[in-house]
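Yeah, one chain of the complex is gone here, protein chain that is, but the others are all in their spots.
Moving on to chain A:
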Amino acid sequence: MKRMMATLAGAVALAAATFMTPAFAQDKGTIYYLVPTLLDEFQTGSVSAIEKFMGDVGYKTVTLNADNKTDVQQGQMNDVIALKPSAIVLAAVDFNALKPQIEAARAAGIPVMQFDRQITSTVSDFTSVAGTVEIGEVAAGEIERLLKEKNGAVKGKVLQVLGDPGDPYTLDIQKGFEAKMKAFPDVTIITHPAMQWEASNAGSIVADQLLANPDIDLVFVHAAHLAVAAVASLEAAGKKPGDVLLVSSNGAPVGLDLIRKGWEQVEVEQPLFAQAAALAMFADKVVGKQELKPGSYDVLGLQGTLTIESWGPNIKLPGAAITKDNVDDPKFWGNMKTPETPVAPVP
């Protein structure tokens, strides 16, 4: 019994030390970051980026993972509201289901900032997004170029592998991509979803489609971790790097590695660092409930455009196309070099 009590006391002391130490490091209060999942590299990267940048401007960040479950995230919101933090940063599992909790938080005087996933059905205090539709459009522009280089004109067959069909993120990319590709009637697009964003599902789709449509010119997958499985299927089908062109989106480290190895031609980056930094730059104003002025802002070297929308202040940051020419640029989050220069609050 004594031994058990000693162990318990040790565990409590350790937990107290773990939770209490950072509180002395920052003094402006605590911000809760509600991350939708930790099963992909973008989300994992967002945790460290937000914690770092918020630390730069004086806030302690506590992260809660919803495991892609809407009900879990709703519960987390309710719990966090009770804790009365300085602000909540939300990357919603479901874009609309969190509306009542966002309204409850704001009614309790807690500002809510949206990260990466734009919620337009209710007002938030600040939104920082890449523009997923725009990512699809950037991908379309790059695919237009690649097909022209390969076939002499914008024509050919494209296999588009979505993520989970229940995820608005992938549907928005599809929307932007297909809208822009409508201008090229000689391009056939075959679209299949990889259920639950699971890599082997994407690999199976590529393997089957290579047999059904051996003349596929290009594969466009909506996340870099799916590109890894796509490459494995291409390799198993006897293809060499460049035989079938490959474009992916989100800019994860694995995608950048595939570009270096020649398997992938373009990765359309979601500007994770800039999206996270924008939250920190405006945190003081949001927490202080000050007015945000629309205009152009320099966020880690990217030009973000702040507009006042019906759902609140919204900063949109441009996605970038990563190719073999610029793949080693440290500004891309996939190179895992979080900017060392501290972020400063906007005056």
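Assume contacts are C-beta pairs under 8 Å (C-beta built on N, C-alpha and C of every residue); 3 or more make two chains touch, one makes a residue touch a chain; residues count from 1.
Criterion: contacts and distances are computed from a predicted model.
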Exercise for the section: Write down which listed name, "Autoinducer 2 import system permease protein LsrD", "Hydantoinase B/oxoprolinase family protein", "NAD(P)H-dependent oxidoreductase subunit E" or "Sugar kinase", is the UniProt protein name of the chain that is not shown. Expected result: "Autoinducer 2 import system permease protein LsrD"
Exercise for the section: Return the single residue from A:Val57, A:Ile110, A:Leu147 or A:Ile205 that touches the missing chain. Expected result: A:Ile205
Completion exercise
Given A:Asp257, A:Glu309 or A:Asp329, the residue that touches the chain left out of view is A:Asp257
Fill in the blank from the handout: The one of A:Gly29, A:Gly141, A:Pro165 or A:Pro318 in touch with the missing chain is A:Pro165
Problem - Where the unshown chain meets chain A, residue by residue - result: 38-41, 43-44, 165, 190-193, 195-200, 203-205, 207-209, 211-213, 225, 228-229, 231-232, 235-236, 252-254, 257
